[in-house]
Structure formats: structure tokens, C-alpha cells
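Let me begin by handing over the structure; questions about it come next.
A single protein chain has been omitted; all remaining protein chains appear in their positions.
Note that the chains take the letters A, B and C in the order they are written out, and that residue 1 is the start of every chain.
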Amino acid sequence: MVYFSSDYMVGAHPEVLEHLVATNQQHTPGYGADHFTAQAEQLILQACQLTGTDTTTRGKVYFLEGGTQTNLIVIDRLLDRNDGVISAETAHINVHEAGAIEACGHKVLALPSNDGKLTADQVDRYLTEFYNDETHEHMVRPAMVYITFPTELGTLYTRQQLSELSRVCNRWQIPLYIDGARLAYGLASPANDLTLPDIAALSDLFYIGGTKCGALFGEALVTRRPELLPRFFSLMKLRGGVLAKGRLLGVQFKALFENNLYQRIGQHAIQMAMMLKQGVVERGYTLYMDSPTNQQFVILPNEKIQTLRPEVSFELWGPPGEHETPVRFVTDWSTTPDAVRTLLDLLSDPPSAGLRLAGNRGQ
Amino acid sequence: MVYFSSDYMVGAHPEVLEHLVATNQQHTPGYGADHFTAQAEQLILQACQLTGTDTTTRGKVYFLEGGTQTNLIVIDRLLDRNDGVISAETAHINVHEAGAIEACGHKVLALPSNDGKLTADQVDRYLTEFYNDETHEHMVRPAMVYITFPTELGTLYTRQQLSELSRVCNRWQIPLYIDGARLAYGLASPANDLTLPDIAALSDLFYIGGTKCGALFGEALVTRRPELLPRFFSLMKLRGGVLAKGRLLGVQFKALFENNLYQRIGQHAIQMAMMLKQGVVERGYTLYMDSPTNQQFVILPNEKIQTLRPEVSFELWGPPGEHETPVRFVTDWSTTPDAVRTLLDLLSDPPSAGLRLAGNRGQ
Amino acid sequence: MVYFSSDYMVGAHPEVLEHLVATNQQHTPGYGADHFTAQAEQLILQACQLTGTDTTTRGKVYFLEGGTQTNLIVIDRLLDRNDGVISAETAHINVHEAGAIEACGHKVLALPSNDGKLTADQVDRYLTEFYNDETHEHMVRPAMVYITFPTELGTLYTRQQLSELSRVCNRWQIPLYIDGARLAYGLASPANDLTLPDIAALSDLFYIGGTKCGALFGEALVTRRPELLPRFFSLMKLRGGVLAKGRLLGVQFKALFENNLYQRIGQHAIQMAMMLKQGVVERGYTLYMDSPTNQQFVILPNEKIQTLRPEVSFELWGPPGEHETPVRFVTDWSTTPDAVRTLLDLLSDPPSAGLRLAGNRGQ
Partner (left out) sequence: MVYFSSDYMVGAHPEVLEHLVATNQQHTPGYGADHFTAQAEQLILQACQLTGTDTTTRGKVYFLEGGTQTNLIVIDRLLDRNDGVISAETAHINVHEAGAIEACGHKVLALPSNDGKLTADQVDRYLTEFYNDETHEHMVRPAMVYITFPTELGTLYTRQQLSELSRVCNRWQIPLYIDGARLAYGLASPANDLTLPDIAALSDLFYIGGTKCGALFGEALVTRRPELLPRFFSLMKLRGGVLAKGRLLGVQFKALFENNLYQRIGQHAIQMAMMLKQGVVERGYTLYMDSPTNQQFVILPNEKIQTLRPEVSFELWGPPGEHETPVRFVTDWSTTPDAVRTLLDLLSDPPSAGLRLAGNRGQ
């Protein structure tokens, strides 16, 4: 069996686990007031070039347990009572968080998107129309922008695109927040022209995903504008997002940001993903989405899907089509070249032309 | 000056006001436990044919203060924690209630619509896809349907359309709720083939709009399924929707449902609206929306809009176009034939052909 | 039958109703953007001496529909995410609003009170202890103070007491909010040494009760610090607290603040209440609470309660005792001297000594 279902099927990268084991018996204060957490924050701020000595240059890091939790607490903190958050229709907060944002009282203002991305123009137009509408006091005020990097569809913003989005948010004075659940894979992608300091500078806040990028669990929320998060610990506590043994997050992120581990994890997964992508294309399959990151979306004949099932774990991407269906293959630190080769071998038996044509008509 | 801005520019219909004056000095218990309220409920249940003697045939009425308040309390009552409400994108709850539904913790699941209506098919497809999605436990469950009758664009569901929608909701076992803020005008429209008992039978709950249909304020929520609203008084109280002098609502709705007043109010406004509509069409104007109810949407040259301003009150419908802009004219019980004639006279100076063509290019 | 159940058993004071009738057919913009509302605001600001021409001296008035609604919207506006509101245990928001404050996400921090009042010391001590507690980031931050004037038990703060409370709130920089549901009766009480301008100056915000003081319904929220209520209209809308025909509130409060009507209503009800109080004391009954306002609390033998029932409407104040039970008699603008005399005559048959003694033993 080879595994491509997701990037959260195994435990932590061995170096992360090693740190947890090595520090297990040390006594520290609870709730994140420990030295591991302080060190992890320092390492992350260095990596983000947010280590200035005054409040205008020094960032702040908060550690949380998972992506949905991070999103709901951040958004709840940034929005006032009748504010909403602009996102793409495909955004995780709009689709796959079970209504977490609304449960905090806020509307997700979802804009159409084909590739999982928002454009600066789109956001600018939305805000312009809102404030031009004479009845806007009866409407939900758009008060922040949420994007994902990479997106749910594996795509990436270019530096140009992110800069423009950042400029629009700046002009309207609303924060831009980046969900970096799979940030490692975005940064390591050959298609990427953004650095971690770029991300830190062009967003108001963003989180560095741990759960899907080599940690057991945990996300690191980073902001260059700590004033946006007043009394944040209390809000984390209120939403059930504070670990008594807060150091668990500190220890893991310390491991991830020492010796370039976060970077190495990203690079390895991307190598595997590119090998996989090249292989499926060479074998004549159509990509459902041309993703430059660790999620690869391929259209497979339904028959082929059946033959893969006993030997490969993967997920369908959407409801089954009549003849063919998009599927997703995901790589991570634990993916081996052998596993990719096994998958490609299983795909080598080429999809029949007849089926493909029928399938294309069905789309 | 003649007035077509909205149906809430004057006080109550004189017969409603008379009842308030006549009963002013009577002593009654508070919070709706008075005999006026009981009588109003009885009159409404009769009008809806929900006066059976057992729980399967006897309906229930609750009186609330306004439309947004009614919507938010009803929806908050019907939905469980991570449930959402299906509506048209143009729905009042999705656009013009400042996020009231989300503030109660629920997502509005907005579906596209050109005419303000949802179709049975559209709802059925949405529910089918939801339950077919393997990740639906991570998503907001669609658990009720909200429609407006007439819609925000003045349009009406036919008996056929409403029956189909009702059947779909029934099959999926989710309640269908109708916002009848302007119900009087829907029922009185020549295009309408639904009666009040039809509305009561085909929905699970609906409200009879008072504020926009002749009352000072107030809406009557009617349901043939009282079991859907357990402990509803407490929830109304919790949301600030209980009047100490609850009888104010009872007295007004008693007035509206005695001597066919609600019907007469609807009929008069519709007569005025049809006279207005016929007049603008005869004068060569284009309708923005072919509305059979008391809101009439007409495209006017911007120049004409300027000349009307000092003598007619009305609203733009959307942002101004380059050459012409849709406007809304609304009638109600207080609209006189003279006022309509005044408006039509002012419109008689025909829009210049040149402008119209230019305008059309601009759309 | 004579009526002492509450101050919301009849409609509006005739002068208020007259204004509603007189203005009924005028056309005005909706949602409170009318000239009646503007005039009412101006009259109230004058009465409160908040009519300065710059932002430091000029107050702001918002009109809402009822007390619970006003309380929940104000408190929701003033509090941040994990903030709570300090109140007396007996406070309306803590007992009789069905959890409205908690439904907005906020804890009521209830302090013990025998007479319905908070003391400055008590509040100061609570805040001191909170900030001295090393774990206070895990606790709900006390961020405003809510008091009632008169209290739920009919009692009043003296100028001295209110000044001290105001000073404490000021020192801790948290707003002091006064619920004035029965303000007219507090101001008109012979025991009162505070004026309306005093109330306006010593609180950060307060509301002038209309519902229980002569209006059909409605409360006027007044603040000398408008900056405390950013985007308040949207929040009112979001909570279902905006009337389409907003002028109804304007018209009523204009009537109440022209020709001293609000004052006259208070004075009349207090005269009746004092006549009633003196009468019951003269007849040998024990006061449950020595109230200087329009609610009078008297301990009656249960037998006497039974004999009153067919001829007087009134409420028990708490669960029935074995032999005697406190009851409440309330006066308002509609109470006549004749009604008070009727009640006193019915009470003239003195409570039997035996019963009283037994009752006292039971207490």
C-alpha cells in the first residue's frame, strides 16, 4: 500500500518527535510561558525578519492547535460586531470549517474564484460598491481579507499578485490574513517567487502551518502588527485554544525552525509532488488543476480508480463523474520516491482513449 | 410633493389607528397575554384556515415587532448549532439585515437567483450534493429554506412553484419559511394564484407583514406546526423581541383582520401600482423588472431623475449608470390616484431617443 | 376593578397618543432619519444639558423599542470579546432578560445586594481583586458597570452614591451605564436629589424609559460620549432593533419632552404611590421594602390577598409564604386617587393580630 490521501496521515517528522522526547521530563511553566515557546517565537521572528527591537519592527507569534481553531480565533479577534471577512468561495473558512466563523457571529463574504485565489481588483471593486451603496449601514461591512497560500486548489499567489492585494487592503485599511496551513509547500514550490519575509511583510498576519507540514499538530500565528491582537491570550482561552502544556507547540516549532527543517520538509514533499506530476502527465493523464505544490489533482477514468483502490490511498476530488473523476494525490515529508514510482507504475497501463473521450464529453 | 419612496413613510392605516385610540385606556396583562392578542390570533388562524381543535390542525401565531427581528428569531429557533439556512443571494437576510443571522451563529447558504426566487430543483440539487459529499460533516448543514413572498424584486411564486418547493422541503424534512413582509401586496396581485390558506399550508411557517402593509409596526408569525417553536416566548425575550405592552400588536392585527382590512390595503396599493406601471410603459419607459406587486422598477434617464427629484420622493435601485438608472416607485394604502397621475404627468415629457440609446449601450 | 399590577397595563398617555394621531399621515424617511426623531433628540439633549456645539459637550440619542433590547445592544456594543458587565444580583439583566446578555456572548458578573444597589466600594474591591489575581487572563474581565435607577426594588441612588460610583468607574476607565426603565419615577420621587443633567453627567450612558413611563413603547438611549457607540445603527439593525417607521419613537419622545410631560407623568404616579404607601402604613401593614418610587412592596396576610383578588389587580413579589406574602402595587399616569382609595378601603379591614404574629414567626 502507498499513501497519498493527505499530509496528515502520519505522526511528526522524526526530528520534531526527537525534540518532544528529549524535553519530555523537563519542568516548565504552563500555558506557553516556557522557554521553548520563547525560543520558537524568536526563531520564527528571525526567519520572518521581524526581530526589530521596537514595536514598529518587532513581530509577535502565538501558537495554536489547528487550522480551524486559528482561523476562528483570529477572525473573531479582528472583526467588530457586524463585520464580515472577504474570502474566495472555495476558501476553507467558507466550505470546510462547519460554520466556525458564523458561529463566532461573522459573515463570510465569499467572492467567486476559479483557481482558489482572490484578485486585488475583485476586492477593490467589492469594497467600492459596498461604500457606494446608500444602504450599507444595513449590510455586513467587509473588514478583512482572508486568503490561503497555497490555496485549497494547490495554487499560489505571485509576489505581484500578493503585493497588489496587500496594497488594496492597505488603502482600505483592512487587514490581510493568510492561512498558511500548507505554507512549507508553497515556499518550496519551483513556481513560487515569495519568501517567508515577503509573506510576513505583505500580510498583516498569517499562520505557518505545522499540522500538515511535519508537526504532530500546531500552527504558528505571526504578525508584524501585534496591536491587532489585544488580549489575545484571553480570547484563545475563551475559545478553548490554550494548551496547559503549551510548550508542546514551542518544542515542535523550535524543531521546525532549527536547522532549516521546515524548509527541508517543504522541499522534499515538492520534489515528490513534481515527480508524481511529471509522471502522470507523461502517462497521458489530464491534470484537473495545474498545481505547483504538494497537492496534485488528476482526472482518472473511474475504472482506473477502482484498480488503484486496493494499493493506493487517495481521495476523490468532488462527486464521481459518469466516466472519469478528479482525484487528489498529496505528498509530505514521509513520501518516498519508491511510493511515487509504485503509484506511477500502477498508472502506467494507459487510460483507454474511448473512455477519455466519453469522459470529456461528460465534463 | 408626491411620495413613492417606500411603504413605510406614513403611520398606520386610519382604521388601525382608530383601534389603538379606542383601546388605549383599557387595562390588560402585559407581554401579549391580553384578550386583543388572543382575538387577533384567532382571526388570523381563521383567515389561514388553521383553526382546528386538535394539535394537528390548529396553528399558532406569535406577534413580533419587525421583519429582521422576526427572521432572526425564527431562524435561530429552527436551526441547530452548525445548521445553515438556504436563501436566494438577493434575500433580505443575506443582504440587508446587517448580518443578523450570522450574529445568531448561522450561515446563510445563498444560491444564485435572477428574479429573487429559488427553484425547487435548485434546492433539491443543493441538498443532494451536500449529502453526497463525503466531507459534509465538516460543512454547514442546510436545514431550512427561506423565501420571500413577494420577493425583494417584487416577483411572486406561482402555486405550482411554491408547491414544488414545499414538496422538496418536505422530502428532505427541512422547514420552509416565508418572509411575508409585503404579503398583502402579493395576495392582491392580479398575477397571484395563491390564497392565504395556501401560503399557510404550503409553508411550515410564514409571517404576515404588518409594518409595510398598514400597521404602525409589527409582524404576525403563523405556523401550522407549533411544535417547531418550543419555548418560543423565552427566545423572543432573549432577543429583545417582546413588548411589555404586547397588546399593541394584538390590537393592530385585530384591526387588520377584521372587515377585510388587510385585503383592502393590498388591493388599493396594487391598483395604484398597476396604474403607475401601465402609465410608465405607455410613456415609453423600460421596466427594470416586470413586477406584479406594489414595488415598480423603472429605468429612467439620469436627466429625468434630476427633474423628478424636487417633486417626487423615490429611490434609486442600485448604483447610478452612466446615462440611465433603475429607480423604484412604491405604493401603499396612502397612495392616491392623484399622486400617481402627478408622477405620470411629470414623466410625460418623453425621454429623448438619443439618451435612451446611449443608455442602452451603457447597460 | 382597580389596577396596580404594573406600569405597562394601559396604552400611551393621551398627549403622546394625540401626537401619534396628529402626525400619522405625514410622509417621512424611514429608519429614524425623520425630523420628529431629530426634534426629539434635540429636546432630550436640552433636558440633559448635552447640547454643546462640539464633540466634547454634545451628546447623542438613539431610540430603541424596549428595555431588554436596549440593554443587550448597549452592552454588546461596549464589551469586547471576553469582557463581562458588573451588576447587582437582583439586576434585570441578571434575572429577567432570559439570558439576553449571555446570548450576545458576555458574562454578567453579579455582585450581592440587599437593596438592588451596588456600592462604589464593592465595585472598586471587585476590580482590585481581579487585577491582583495572577490568573486574571483566564478570567472574564469586568469592563463596565450596569445599574438601574430606580432599582428593581424601587430604591434610589443618592447623588453622593452615584458620584462615588461614577468616580470609581472613571478611575478604572470602564463605562457606567444606567438602565432608566422607570426613570420618570426616580426623578419625581421626594427622596431623590438627582436631576436629569446629573444622571447624564454622572453616567457614561443611560436610557430614559418610555414604555413604563407613558409611551406606547420605546426607550431613549442618551450618551455624553458618542464615541462609545461606533456604528451603532448597524448594531441596532443586526439585533433586530431598528423600526422601519422609526419616527414612531421620535414622535412619542417629542411628546414626552415637550411641555414637561415626562416630568408630569412621574410626579402624578409618585403622588399616587405616596398616597398608597401612607395608607397601607396607617392601616398597620408592614412594608417589605421602603420604596420611594412608584412600586410599593407590602407584606399582606395570605387571607387578605385572597379577598383583594376579585377587585384589585396586583402581583405577588416572590413565592407565597406560609401565612403572609409580599405583594407589589404599581402606579402610573393612569392611576386615579379614586383607585388608590378603593384599594385602601379594601385594605382597611385590619389584618388580624393573630395572623400577623404567626406570619412574623414564619418570616
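The rule is simple: contacts are C-beta pairs under 8 Å (C-beta built on N, C-alpha and C of every residue); 3 or more make two chains touch, one makes a residue touch a chain.
Bear in mind that the values here come from a model prediction, so they are computed numbers and not experimental data.
Participant: Of the residues listed, B:Asp54, B:Asp80 or B:Glu227, which one is in contact with the missing chain?
Facilitator: The single option touching the absent chain is B:Asp80.
Participant: For a quick check of understanding: of C:Val21, C:Ala38 or C:Val95, which residue touches the chain that isn't displayed?
Facilitator: Counting the whole complex, the residue in contact with the absent chain is C:Val95.
Participant: Out of A:Thr195, A:Thr286 or A:Ser313, which is the one that touches the chain we can't see?
Facilitator: A:Ser313
Participant: Hey, which of B:Leu235, B:Leu256 or B:Leu300 is the one touching the hidden chain?
Facilitator: From the options B:Leu235, B:Leu256 or B:Leu300, the contact with the absent chain belongs to B:Leu235.
Participant: Hey, which of C:Ala38, C:Met139 or C:Met275 is the one touching the hidden chain?
Facilitator: Of the listed residues, the one touching the omitted chain is C:Met139.
Participant: Residues of subunit C in contact with the chain that isn't shown?
Facilitator: 81-84, 95-99, 102-108, 129, 132-135, 137-140, 316, 319
Participant: Can you list where subunit A touches the absent chain?
Facilitator: Residues of subunit A in contact with the hidden chain: 1, 3, 5-6, 8-12, 14, 17, 20-21, 23-30, 65-73, 97-100, 103, 211-212, 216-217, 234-235, 237-245, 248, 313, 334.
Participant: Residue by residue, what part of subunit B touches the chain that was omitted?
Facilitator: Touching the chain left out of view, subunit B contributes residues 76-77, 80-82, 105, 137-138, 141, 230-231, 233-235, 237-238.
Quick note on the criterion: only the chains that are shown with their structure count from here on.
Participant: Quick check on this structure: which chain has its C-alpha centroid closest to the centroid of all protein C-alpha atoms?
Facilitator: B
Participant: Roughly how far is subunit B from subunit C, centre to centre by C-alpha average, rounded to an integer in Å?
Facilitator: Distance between chain centres, rounded to whole Å: 35 Å.
Participant: Taking the mean of the C-alpha atoms as each chain's centre, how many Å separate subunit A from subunit B?
Facilitator: 42
Participant: Measure off the straight-line distance from the CA centroid of subunit A to the CA centroid of subunit C, and report it in whole Å.
Facilitator: Centre-to-centre distance between subunit A and subunit C: 52 Å.
Participant: Identify all positions of subunit B at which a residue touches two or more other chains, and write them in rising order.
Facilitator: 97-99, 103
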